[in-house]
Each structure stands twice: as C-alpha cells, then as structure tokens.
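One chain of protein is taken out of this complex; the other chains stay put.
Moving on, here comes chain A:
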Amino acid sequence: MTDNNDSDFQSDILRLYSSTGHEFVLSRKMSYVSGTIKSMLGGGDNSSFMEDQNSEIRFREISTPVLEKVIQYFYFKNKYTNSTTDLPEFPINDKIVVDLLLCAHFLDT
C-alpha cells in the first residue's frame, strides 16, 4: 500500500471496532479476506450501507483480542497468498481459539 497516492490512501482506510469499542485501523483491501466485510463494504457496486459510507464497522459481538487476531490473520493471509516461501505457523492463543473459530464463521473468513 506504499505507492498509493493520497486520496486512494484516504479512501482505503477502514476502522474496525470491537465489542468494547477498541478501534483498529487497517486497509480495506486487507479486510476483503472476510467475505462478510467485503459485502458490507460493497463488494458489489450496488449496496451502500452505513458501514461503507463511514468506513467503519462496529462488531458488537467480537471481543478485542479476537478481532486483533482476525486482523493479524488478514495481513498474514494477504502476505502469504500466492507466495512461494514456506508458510510459517500462525500463532493462536489457546484461550481464544473457540471464539476465534466462531468469529471466523461469522466473518466468512
């Protein structure tokens, strides 16, 4: 995302909020790993929901650690998709594993 010009950069920003209101800022493109987020942001050209207009999504049912992990995974996935290097392990804390799983299901990741 380094070589994007400024306006692109602005429109590319996405804010995600966890159930406790913690804010994460990331690139829209990264978030497209999740099918749910992608359609929320108008993966098609037609929908224009609140989320898309404000470039922010509030997840009322996702806790901060889980959301953080999810976002980590977005970057992980983007980095290693179509990469030829060996996949390093993606570290997951045992405590959140079930929640993470449910969240992944929710987000269609």
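Keep in mind that, in the parts below, contacts are C-beta pairs under 8 Å (C-beta built on N, C-alpha and C of every residue); 3 or more make two chains touch, one makes a residue touch a chain; residues count from 1.
Note that in this section contacts and distances are computed from a predicted model.
Missing chain, UniProt protein name, picked from "small monomeric GTPase", "GINS subunit domain-containing protein", "Eukaryotic translation initiation factor 3 subunit H" or "Cullin C": "Cullin C".
Touch with the hidden chain on the side of chain A covers residues 35-36, 39-40, 43-44, 46-53, 57-61, 73, 77, 90, 98-99, 101-102, 104-106, 108-109.
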